[in-house]
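Removed from the display is one protein chain of the complex; every other protein chain stays in position.
Showing chain A:
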Amino acid sequence: MSVDAPALPASPSGLVHLGLLHDGPDDLVAGATPAIRRALAGGDDVLLIVDRGTARRFREALGADAERVRFPPPSAALPPSAPGFLATVRRWARADRRTTVLGQYPSAMSAPDCGFGEDAVNAVLGDLPLTLICCARSDLPPDLVAVARRTHPHLSTADGHTDNPDYRAPATASPTPAGLWGAVAARIGVEGTGDLAEVRHCVADVAGQVGLVGDDARAAVLAVHEAAVLVVRGGDGAGLTVEVRARPGHTLFSEVSGPSATTAARDGDPLAHVRPFCRDVLLHEDGVRRAVRVLCTV
């Protein structure tokens, strides 16, 4: 099932995750330089994490602007396939200004693991003031190129951004390594809205273990409850599962999954009423299964 990429606002406040497919270093530099110049003009902190030859070509293309760009060695960043990739990405974000990071796909990288990392960026780092430009050579292994095409909502071109028609939202099954969210603290079957009290009590317990207290704990309980209501009301109410994962001191992650919606979606954001009460919430629908993921942070 095709999932439309979200429209990219003119002045985005959150994550912009761009793919750039190229035929080699010269094509990469030619395609990316306008985007780098736009980022510099917008006051971004710009990092180009590329091999030495590509860095040299960027310096030549950017001229004096290259002085305002940082060129960390490729070893300074983990590839999307590495378990610590998300932490690396999170460290690039700054509170005072937007950061644009351009990186290259290494040729020796597990495609499934790369897909995990890229999906996870879309799923949980949507609020970071970051522009990521992920560059993949078209002669990389086909499964890696397919991951690059699938996981980037937008493509970077010399003329700006375009929607990526090949983009697919993360699969209903959790796209991220379980270790990212911590251990499963609870898994509850839900048959209808009458079972939601048990869900709330369970989330409240886990929220306490994570370190969420007071209004933060209440907000987490409400957000997961509303996610469950959405999935129950969208389907026939049968066969729902609520899975709650905990990383004490860091995050409470809940996934409510069930059969795909049987009722037509209403206009507008179906999660607008949940967003004020959690760090992030996402709805995934693939025609067969439906999942709402809620992230709360300590």
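By our rule, a residue touches a chain if its C-beta (ideal position, glycine included) is under 8 Å from a C-beta of that chain, and two chains touch if they have at least 3 such contacts; residues count from 1.
Methods note: contacts and distances are computed from a predicted model.
Engineer: Out of "DsrE family protein", "STAS domain-containing protein", "Bacillithiol biosynthesis deacetylase BshB2" or "Sugar ABC transporter permease", what name does the UniProt record list for the absent chain?
Structural biologist: "STAS domain-containing protein"
Engineer: With the full complex in mind, choose from A:Arg37, A:His273 or A:Arg289 the residue touching the hidden chain.
Structural biologist: Reading the full complex, the residue touching the unseen chain is A:His273.
Engineer: Among A:His17, A:Arg98, A:His152 or A:His225, which one is in touch with the chain left out?
Structural biologist: For the chain that is not drawn, the touching residue is A:His225.
Engineer: Please pick, from A:Asp96, A:Asp159 or A:Asp215, the residue that touches the omitted chain in the full complex.
Structural biologist: Of the candidates A:Asp96, A:Asp159 or A:Asp215, A:Asp215 is in touch with the missing chain.
Engineer: Against the chain that's been left off, what residues of chain A make contact? List them.
Structural biologist: Listed in rising order, the touching residues are 192-194, 196-197, 200, 215, 218-219, 221-222, 225-226, 229, 233, 273, 276-277.
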